[in-house]
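Can you read through this structure? Questions will come right after.
Here the complex is missing a single protein chain, while all its other protein chains stay put.
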Amino acid sequence: MTQLILEQALNGLQFGLMLFLLAAGLTLVFGIMDMINLAHGSLYMVGAYIAASVAEQSGSFVLAVIVAIGATAIIGALLELAVLRRLYRRDHLSQVLATFALILISNEAVRMVWGDQPVMLAMPEALSGPVEIGGFMYPAYRLLIVVVGVAAAAALYLLVARTRLGMWVRAGASNREMAQAMGVDVQRLFTLVFAIGAALCALAGALLGPLLAVQVGMGESILILAFVVIVIGGIGSVRGALVGSLIVGIADTLGRALLPTLLREVVPLEIAASLGPALASILIYLLMAAILFWRPEGLFPARA
Amino acid sequence: MSFYVESRRRRYAAAVVLAGLVAFPLLAQALDQGFYVSLMSRVLIYALAATSLNLVLGFGGMVSFGHAAFVGLGAYTVVLLTSAGVVSAWVAWPAAVAVSALAALFVGAVSLRTRGVYFIMITLAFAQMLYYLVVSLKTWGGDDGLPLAARNVVGAGIDLKDDANFYYAVLACLVAALLLVGRLIHSRFGRVIQGIRENETRMEAIGYPVFGYKLACFVIGGALAGLAGALLVNQTGLALPNQLFWTQSGMLLVMVVLGGVGSLYGGALGAAALLILEEVLAGYTIHWQLGVGAVLLAVVFLAPHGLAGLATVMARRRHG
Partner (left out) sequence: MAERSPVPLLQLAGLARHFGGVFALNGVDLAVERGEIHALIGPNGAGKTTLIHHISGAMRPDVGSVRFDGADITRLAMHTRVARGLARSYQITNVFARLTVFDNIALAVEARHGRRDEAQAVLERIGLAGAANVAAGALSHGEQRQLEVGLALATAPRLLLLDEPLAGMGPEESERMIELLDHLGRDMTLLLVEHDMDAVFRLADRVSVLVAGKVIATGLPDEVRADPEVRRAYLGDVE
C-alpha cells in the first residue's frame, strides 16, 4: 500500500511540475499584461506536435525537445506581436473571445498540417524501463520529467528573483503603470515574457507527449487545470503557481488513485464504484472552491 | 441612453421576423424542404440559450464562462426524469429549469464573491467541474451520453414527435423567454442590474445590495439555460457530456457578442448568425472552424458591438 502511495505521489509531483510549466507562463501574462490568454493551451499542443514530427524525422528525442521549444517560442513571439498586443487595452471579454478564436484557428491549422489522427511521440529508448528508487521500481522517463521539471522551476526562480529581467517582471506584475513610469521597456518585456511562456508550454508538451496522446484539443483540457492552479496560487505570482500546481497535481493524482478504494471502506460497493471516480475527478475543483472561500485572491496574490 | 436602434423600429422589425418564423414550417413543408424545420428548431433553441447568457453578460455585465453547463444540466435532468417514467413536458421541463437554477445558485454564490479575471476563470472551472461530474458517473452513460427514449408529452392531442409541432413549442418558449427578459430589463430590477454593470461600487454606495442582485440575475440566466437544455435534448434525442465542456460555453459567448452584447435580441441574432455561418462554411470545407475563428477575430477587432451594433450604425448613417 505504501508503495502505491509513494508511486502515486511521485506521479502527482511529476504532473504538478508539468502543470507548473504551463501555469507559470499563464500567470505572468495575467499578472503583467492583465490579459486572459486562452490560446496558451494551443502553444502546448503545437509544441507537442512539433516535437513529435522532429522526433520522427530525426530519431532524436533531445533534438525534438530543443526544436519544439525554440520553434514554439518564436511562434509565441510572433503571435504576441501580430495579434495579442492589440488586446492589452481591451476588456477581458474581448480578450477571451479573441484568444478563443485563436484556439479554433490553431486547432484547424494543426489538423490541416498533421491530419485528424493522434500522432505518436515515442519515448526515448534509453528511458523506457524502470529504475530503482528507495526500494521500489519507478518508470525512468517519469523520473526524468520530475528532474527536468525541478530544474526548470529552479531556473525560473533564478530568473525572476535574481536577474534584472526578473525584477522588471515582478515590478510589472505588481504594478504595471509604475513599472512603465520607471522606464521599463514594456513592449519588449511583454514579447519576451510571452516567448518564455510559450517555450515552457512547449517543454511541457514535448515531455508529456509520450505519456498522453498528442492530438488536437489536448490543450483545452489542461488549460483549465492551469487556470485552477493560478486561481489557487494567486494571479501574477510564480511562487503561487508552483505551490498551486503541486497541490493540484498531487491532490488530483492521489485522489484518483486512493479515493475509490477509500470510499469502498465507507459506503456499499455499488455506490462506491460510480461515486468514487466522480468524486475523484471533481476533487480539485472542490478544493479550489474551498480555498477561494477562505482567500478569494488566492494564496500568494502578487497584486497589491 | 441605449446604444442600439430606437425601440419602435426594432419592435416593428421583431414583429416581422416573428411572423416569418411562424410561417416558416408551413412554407418549408409546401416546398418539400421539411428537413429545414428541424434545423430551425436547433437555431431557435440556441437562440434561447444565448438570450439567457445575454441577460447575465450583456445586461448584468458578468462574463460567465460556464453557462453551457446549465444547458447541459437541463438536458440531463429531462433524460433522467423521462427514463424514470416522468414523460410529461409540463413536469420535466420546469424540473430542468429548477435544477439549472439551483446549480446556478451554487456556482454564483461562490463565484460572485470574486471580480474580473478571477470571476471568469472560476465560472469556467466550476462548469468544467460539472462536466467531469457528469462524464465520470458511469450510470449516466459516461462519454457516450444518455439517450432520450422519446420526446416529452404535452397532451391536448399535440404530438411533439412531429417536427413542426416541436418547432412551435420551441418558438413559444423562445418568445416567452424574450418577453420575460424584455420586461425584466425595463423594470426596476433591470435598471439596477444595468447600473451595477455601469458602476458597481457606486451602486453599493447608494444602498443597493449588489451581490444579491447579481446572484438573482445569474440564477435567472441559469434557469432559462436549463429550459434550453430541456428543449435541446428533445431535439437531438441524446444528452452528451460534451455539451457541458467549456468550449461550448465559449461558443455561447461568441453568439452573444456576435449578436450584440446588451441588446435584447442580441443573443438570438448571434445564435442564428453563428449556426448559419457554420452550416454555410461546412458546405465548403471540413476546416470550417478556421472560418469561424477568423470571423470571430474580425468581430472583436472591427465590430465590437456585434450585428446589432452594425445595424445601428447603418441606420444612423441612413437617417443622419
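Chains here go by letter, A and B, matching the order in which they are written, and residues are numbered from 1 within each.
In the analysis below, a contact is a pair of C-beta atoms (placed from the backbone, for glycine too) under 8 Å apart; a residue touches a chain by one contact, two chains touch by 3 or more.
If you're wondering where the values come from, they're calculated on a predicted model, not measured in any experiment.
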item	value
Visible contact partners (per top-of-document touch definition) of the missing chain	B
Among B:94, B:147, B:182 or B:195, the residue in touch with the chain that has been omitted	B:195
Candidates B:143, B:162 or B:204 - the one touching the absent chain	B:204
In subunit B, positions touching the absent partner	1, 188, 191-192, 195, 198-199, 201-210
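In the analysis below, only the chains that are shown with their structure count from here on.
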item	value
Subunit A and subunit B: spacing of chain centres that average the CA atoms, whole Å	32
Of subunit B, residues touching subunit A in the complex	57, 63, 65, 110, 113-114, 116-118, 120-122, 124-126, 128-129, 132-133, 135-139, 245-247, 250, 253-254, 257, 261, 287, 289-290, 292-294, 296-297, 299-301, 304
Subunit B partner contacts - residues on subunit A that touch it in the complex	30, 34, 36, 38, 83, 86, 90, 92-94, 96-98, 100-105, 107-109, 111-112, 220, 224, 227-228, 230-231, 235, 273-274, 277-278, 280-282, 285-286, 288-289, 292-293, 296-297
